[in-house]
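Left out: one protein chain. Kept in place: all the others.
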Amino acid sequence: MQPLPRSRKETKGSRTKIHVNDLVIGDDFLVIAGPCAVESEAQIMEAAFAVKQAGANMLRGGAFKPRSSPYSFQGLGEKALQYLKQAGQRVGLPVITEVMDPRDVALVSAYADVLQIGSRNMQNFSLLMEVGRTQKPVMLKRGLCATMEEWLASAEYIMKEGNPNVILCERGIRSIETYTRNTLDVSAIAAIKELTHLPIVSDPSHATGRTELVPPMALSSIMAGCDGLMIEVHPSPCDALCDEKQQLTPKQFAALMIDVNETLALRKQMRRYHPEKTQDEVKL
Amino acid sequence: MQPLPRSRKETKGSRTKIHVNDLVIGDDFLVIAGPCAVESEAQIMEAAFAVKQAGANMLRGGAFKPRSSPYSFQGLGEKALQYLKQAGQRVGLPVITEVMDPRDVALVSAYADVLQIGSRNMQNFSLLMEVGRTQKPVMLKRGLCATMEEWLASAEYIMKEGNPNVILCERGIRSIETYTRNTLDVSAIAAIKELTHLPIVSDPSHATGRTELVPPMALSSIMAGCDGLMIEVHPSPCDALCDEKQQLTPKQFAALMIDVNETLALRKQMRRYHPEKTQDEVKL
Amino acid sequence: MQPLPRSRKETKGSRTKIHVNDLVIGDDFLVIAGPCAVESEAQIMEAAFAVKQAGANMLRGGAFKPRSSPYSFQGLGEKALQYLKQAGQRVGLPVITEVMDPRDVALVSAYADVLQIGSRNMQNFSLLMEVGRTQKPVMLKRGLCATMEEWLASAEYIMKEGNPNVILCERGIRSIETYTRNTLDVSAIAAIKELTHLPIVSDPSHATGRTELVPPMALSSIMAGCDGLMIEVHPSPCDALCDEKQQLTPKQFAALMIDVNETLALRKQMRRYHPEKTQDEVKL
Partner (left out) sequence: MQPLPRSRKETKGSRTKIHVNDLVIGDDFLVIAGPCAVESEAQIMEAAFAVKQAGANMLRGGAFKPRSSPYSFQGLGEKALQYLKQAGQRVGLPVITEVMDPRDVALVSAYADVLQIGSRNMQNFSLLMEVGRTQKPVMLKRGLCATMEEWLASAEYIMKEGNPNVILCERGIRSIETYTRNTLDVSAIAAIKELTHLPIVSDPSHATGRTELVPPMALSSIMAGCDGLMIEVHPSPCDALCDEKQQLTPKQFAALMIDVNETLALRKQMRRYHPEKTQDEVKL
């Protein structure tokens, strides 16, 4: 095992709490929702109203899109950052968006409340160190074939530079199954809570790549102990410029949120998931 | 996609129900519990009383153990079958045990209520055909690196011989993560219900290989839509002859069953999981 | 690491030699060639003449075919065994064919000079023990996602029953690359020779699934140190009942054999591969 002096559970007496405006990630269940990419001022505004109304407490939207091919849509860049921030302010939601280049950290930080590091950049150490030099909360997605140990070692790159506000995000690993886009490693959610004090969010949209699997995987992730969800929601998924098969409609998202809340209510009653208990106290 | 004339969802108007004594798998939530291996008459009897009391409705225990090495404990064979059946009858539980050899199908069928086909034998076609010639319910575990498509094609081998009573069992696939023994493919549980009318059971014990991850993965699997669970329970896990790190104590299992029942109660209320709805009706 | 008392290199002072008629596997480079499946008396006879003429020293042809789907061609069974043996005798080549069922071991042994255990059955322990009770040479293919350690543990099942004549066969593992059918683990060929005294054959046909990649992978395998090759050759690949995209024509196979022989001649001169040196002496 790599040395994990800053992220491992034993380092702190309690779980990490991250403040974003009024939100306390780690206490409040985080629901990030919004489109894969910011496509226009109208699209992100419409998405923002819809996800806010359904109960999301953070808005997402890609401005810089990491795409396998340079010939795919790359995002609208700074203009998207402006639209995103404006939409978030309008509906009263903090916003999260991806930063891909260490030279863009200051720019993106000027608009975003939380910085997202994508899967492909989980071991882009220059970028990790750069976001580590800010105090912005950082959501670090797990690499496509990274072990939990490597993932936490990447979190250490951020924390070592002085930024303790790291949120992990499980978004599926590449496996032998090809029916789903990736394989959501639900057990990593439960396991990581034994290893680290950092909060963890589950992203069933990218993991499954299929609308119909997003709701059951969201609820599964809750029962595995996640501290939040990231769900792709688009006003009109069929017209989306990317990831059209995995984005929920606002109506689907609203229906899911009812189930999410019921599942959370149940989880809170369970001794196993009591927030004030340490992992050892609640262990069977 | 392979042709799946017998197992694919569209073949039947409804989901498969399998009768085992008074139990109706597909309607009643199946909870299989018991030790990895039958080690003695006393051990399996003690386990049987414990799991029955905690609410299991089927007893498991290996008589023929498929072990990677020929120098590991191979199971007690027919003697174990006798102990298992006797324990099941004593506490009023049907029993399931693995059959590894086509020549043993008649023997194992004389004792077991459900025949288990292990992961390593998912593509042992002679064995599949042999159990297909009985009318005993068969629980078919997914291979260590089998796709869902290959898994269902194996179910077809059983069904083609005349036995429609196939239960699928997700038990984890081999992935790049080594912290867990395998990676429980929870999304396969949700996905398979879109593909087939056969019931599916989740085995978090073999999937995770770690006691502390069994409960969260059991509850996650329920939210993904599974029709049952298979949980390894041993009167004294530390003394177990195999898989000692993944077997729950009776006390741990009893605690887990409380959470299982609460989660099932919640699931039943959810429109998404209504048993009389087809998958299409409940889709968001 | 599993205990490998019979297969590990240190057990014997020298590498295992296996006699099949005049052939000494381990000394003589083994070239197994022939069609995926025996399809007719004429087809296997034509293939036998062609591969013999090009320099193969063993004839292959499937009689019992393990297919993912029960609705695919399953092989001609005993009739195929007769055709295969007859073709081998006619051209003077020993024959190898797969056995899938422990109940067929006596039958297949009556016709075959070498028994093949397929990938899907690498951990079919009943079958391994049954072939272990004969003295027929057994070629044990590596499982689709088996580690070298598990593969050798399976060889131990055969050897423990009294049959030391085990030949390993690397045929590709399932990986994240989907362009090739599987990923030929060429480094396993070199590594296994450090671990065991058993001979190893490479099967580039099943590994790549693509005709154009068979020759370079055959030559690569030689340089990695393999003791033989298994190449699928069909008189008319386009008409083949299975695996049509990976079978060479007789003309292609004859061309390949020229390169194989030149590569072997070079290898023999290299100090690294000197047959009388132990692995330690030739190590750099």
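To keep things simple, chains are lettered A, B and C as they appear, and every chain counts its residues starting from 1.
Assume a contact is a pair of C-beta atoms (placed from the backbone, for glycine too) under 8 Å apart; a residue touches a chain by one contact, two chains touch by 3 or more.
These numbers were taken from a predicted model, which means no experiment stands behind them.
**Q** Determine which one of C:M129, C:A224 or C:C242 touches the chain that has been left out.
**A** In the complete complex, the chain left out is touched by residue C:A224.
**Q** Can you work out which residue in C:S72, C:Q86 or C:T263 touches the chain that's missing from view?
**A** C:T263
**Q** Which of these touches the unseen chain: C:M100, C:L127 or C:L184?
**A** Per the contact definition at the top, the residue touching the missing chain is C:L184.
**Q** Counting contacts across the full complex, list the positions on chain B that touch the omitted chain.
**A** Where chain B meets the chain not shown: residues 145, 174, 176, 178.
**Q** In the full complex, which bits of chain C touch the chain not displayed? Write them out.
**A** Within chain C, the residues that touch the unshown chain are 145-149, 173-180, 183-191, 194, 207-208, 210-213, 215-217, 219-225, 248, 251-252, 255-256, 259, 262-263, 266, 269-270, 272, 283-284.
**Q** If the hidden chain were put back, which residues of chain A would touch it?
**A** Residues touching the hidden chain, for chain A, are 2-3, 5, 66-71, 100-103, 120-121, 123-127, 144-145, 150, 153-154, 156-157, 160, 174.
Note that only the chains that are shown with their structure count from here on.
**Q** Looking at which chains touch, is this a line, ring, star, complete or other?
**A** Contact pattern: complete, every chain touching every other.
**Q** Need the CA-centroid distance for the pair chain A / chain B, whole Å please.
**A** Averaging C-alpha atoms per chain gives centres 33 Å apart.
**Q** If you average the Cα atoms of chain B and of chain C to get two centres, how far apart are those centres in Å?
**A** About 35 Å separates the centre of chain B from that of chain C.
**Q** For chain C, jot down the residues that touch at least 2 other chains.
**A** Residue numbers touching two or more other chains: 145, 174.
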